[in-house]
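Here the complex is missing one protein chain, while the rest keep their positions.
Residue numbering begins at 1 within each chain, and the chains themselves are lettered A and B in the order written.
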Amino acid sequence: MKEKIKAVGLLLTVILLTGGCAHIGNSVPAAGPSYNTVKETAERDEEEVSFEKGPQPVLSPENETGRLKLDHAREFSVRFYGDDYTLIDIAATGEYLVVDEGAGVPEELDEDIVVLRKPFEHTYLAASSVMDFYRELGILDRVGMTSTKYEDWSIDEVKRALYEGDMEYVGKYNAPDYEYVLESGCDLAVESTMIYHSPEVKEKLEELNIPVMVEHSSYERDPLGRLEWIKLYGILNDRQKEAGAFYEEAVKKLESVTDTAGTGKTAAFFYFTANGGVSVRKENDYVAKMIGLAGAEYVPRFDEGDDAQMRSSVTIQSESFYEKAHAADFLIYNSTISGEVDSLEDLFEKNDLIREFKAVKEGQVWCTRADMFQRVTAAADITAEFHEVFSGNTDGSGLMYLYRLK
Amino acid sequence: MTEKERKNRYIFSFVLLALLLGLFGVLNLCMGSVRLSAQDVANALFYCADTPAGDILFRIRMPRLLSAMILGGALSVSGFLLQTFFHNPIAGPFVLGISSGAKLMVAIFMILSLRLGNALNSWTMIAAAFLGAMLAMAFVLAVASYSGRISVLIICGVLTGYFCSALTELFITFADDSDIVNLHGWSQGSFSGINGSNVRVFSIVILFSVSAVFLIAKPMEAFQLGEAYAVSSGVNVKRLRICLILLSGLLSATVAAFAGPVSFVGIAVPQLMRNLFKTEKPIIMIPASFMAGGVFCLFSDLISRVVFAPTELSISVVTSIFGTPVVIWMMLKKQKEVKAWD
Partner (left out) sequence: MDDVKKAKRGEGLGLKAIEVRKLCSGYGQRRILSDISFSIKRGERVALIGPNGTGKSTLLKTIAGMIPDHTGEISVSGKDVRSLTDNERAKLISLMLSKVPSGEWMTVREIVENGRYPYTGKFGILSDKDRDAVEYSLKTADVKDIAEKFFKTLSDGQKQRVMFARAVCQEPELMLLDEPTSFLDIKYKTEFMGLIEGLAKTKGTAMLMSLHELYLAEYADRILCIKDGRLFTEGSPEDILKKDIIMKLYDLKEGEQTDRFLKGVLRGRGAAGEI
């Protein structure tokens, strides 16, 4: 009898903990109303709207003048209400109403909608992956604050701005220097979803009347979808034309390097964690997609389901990685987490077993350069470089985003 | 129980432990997130084929199961030594702040080395953890030779833990996010990053330490009667105390260095063994704890690798889940017995 009680108690404990584990990482923030990706009607510039239709709330369907056409992006949508109001709906983080300069904030606005008043002259860009969009649109001068240090940036223009004092490092996203942020007249804070781990920071910023927009571009599975976010930042900063132009250009470039035939080879993209584990991308992650577009099959593949909220990488055991990647034709090591690796020996230091891997024996071990992830706009170029590597057209010299390990 | 019954109990229990060790050793070799067929295993074992299966078996799983066995045993013995020292069954190797010291030193090394440009070499990290653990222990030893009072030592251990944690937090403010993740990962404990040469090194250290422990088994037993009686038996109590702390610290520092802090083994396993063997004689408890610690960690490692494959549960999570109810159950059982005698 006692044995049974003990067994049941043990089972309950295990079940409880398993349930707990399954929910880790599932921090789903309050979602806004669901959006749909209806792509209809022409661009905003071609329509006019008058508000003299009676006492209706501004954001009613009757007043909608258009929606942004999005080809690949799924994590946001934009609805226009005349010249003055633009409603941006970002998946899982909420709705943001961009109010034009001079226009008034509509009454009867839903409490959950965050009001962003143009213009944005002093943006605090805590989400580092967005910086490259601003650079591309030529509006780096509008970014006053960042949460990534000078040493950790590899985009020259940003480094120069930091060096010359046009941009300041204000501390990590979870501990910014509020005084500086406030004093510099910050009018918009763009955060990544990491901010949800430190909700008190978001609340403090909002308390200081700094609107916070939590962006979701890194959740895009499609590389082109990610690039399409430049349109959102174009809307915020009156650079829609430039954004649109860039995007069209990028699509063309990517299509030209997409290898639909495929090289028939396999490639793994990974890094070694401190504990002897291996962190790999899931197959619907955008890096895996880029590798696919570049003509190789991404390994290792795991059937993790398609929960969009889950992280895009997973840490697996050494032996699983061995099983799935030992016969891969190419190994690409992600150096952005633990620093660049100088040679194959360094890599063996971390995990001796890869000596046996096919890619090692054939000299096809590559490493990413630090700026590969910061240069978000270079997705097409990066894919092109992947393609060069996979088709064996390069020995590593002349590549900007990858280098070969010897 | 008569003497004969007692001897039988010992024999039976040791045989049981040996069988369990064998069983879990084999299970850990054959089971894992990669499914290996019996054919694969046989080929690898008998033909020493240079196949991926062979690599997985011998270069991943074998070092790992040896680590679980040997490091688990070391932790268990370390716990027993401390419990003897404190005359208290709840003492464990990491209660004296030793794992906090190891973590602090690892944090310092991590941050320093990245700043200086070189990536952290695995041997450097091991050395860092070991150094940190030994420094924490040296501090405790110094206090121990100054004042033999047990309450002083426990407080000293708790304070060392807090102090090291606070310093670690301080250093972390200068760390990158990746350092923090790495440090957090390390402090969860894992048998996975260990290779063959690691196994060779710590096996020697642990073999040496456990042999030394056998040499103090006799004075330990006298010490179990209390300090005054130990002295009257002719035991040099001061020297014994130092040996107990030193050896316990050496064993747990070695484990912390190679596998990070693994909780609960030092507390739960000796307690389980006392109940199984119905004795606390050191000469029996030392090998029993060692073997049982190995079994417990092999079992826990198996669970951690297989339950959520291909991801891995942290070993401390598993040992705590299984260790806690066992200890609680035993404490309750003891309470009932005590009540019966009132």
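Just so it is clear, a contact is a pair of C-beta atoms (placed from the backbone, for glycine too) under 8 Å apart; a residue touches a chain by one contact, two chains touch by 3 or more.
Remember, predicted model here, so these are calculated numbers, not experimental data.
Undergrad: Among the chains you can see, which ones touch the chain that has been omitted?
TA: B
Undergrad: Check the options B:Trp123, B:Tyr162 or B:Tyr229 and report the residue that touches the missing chain.
TA: B:Tyr229
Undergrad: Identify the residues of chain B touching the omitted chain, counting contacts across the whole complex.
TA: 1-3, 6, 87, 89, 214-215, 217-218, 221-222, 224-226, 228-229, 231-236, 274, 278-281, 283, 334, 341
Convention: only the chains that are shown with their structure count from here on.
Undergrad: Using mean C-alpha positions as chain centres, tell me how far chain A is from chain B in Å, no decimals.
TA: Result: the chain centres lie 42 Å from each other.
Undergrad: List the residues on chain B that touch chain A in their complex, please.
TA: Touching chain A: residues 32-34, 52, 55-56, 59-61, 114, 119, 121-122, 125, 176-178, 182-183, 185-186, 188, 190, 192-195, 260, 305, 307-313, 317, 321-322, 324-325, 329 of chain B.
Undergrad: With touch defined as at the start, can you tell me which chain A residues reach chain B in the complex?
TA: For this pair, the touching residues of chain A are 6, 9-10, 13-14, 17-18, 21, 152, 172, 273-277, 302, 314-320, 322-323, 326-327, 337-339, 341, 346, 349-350, 352-353, 356.
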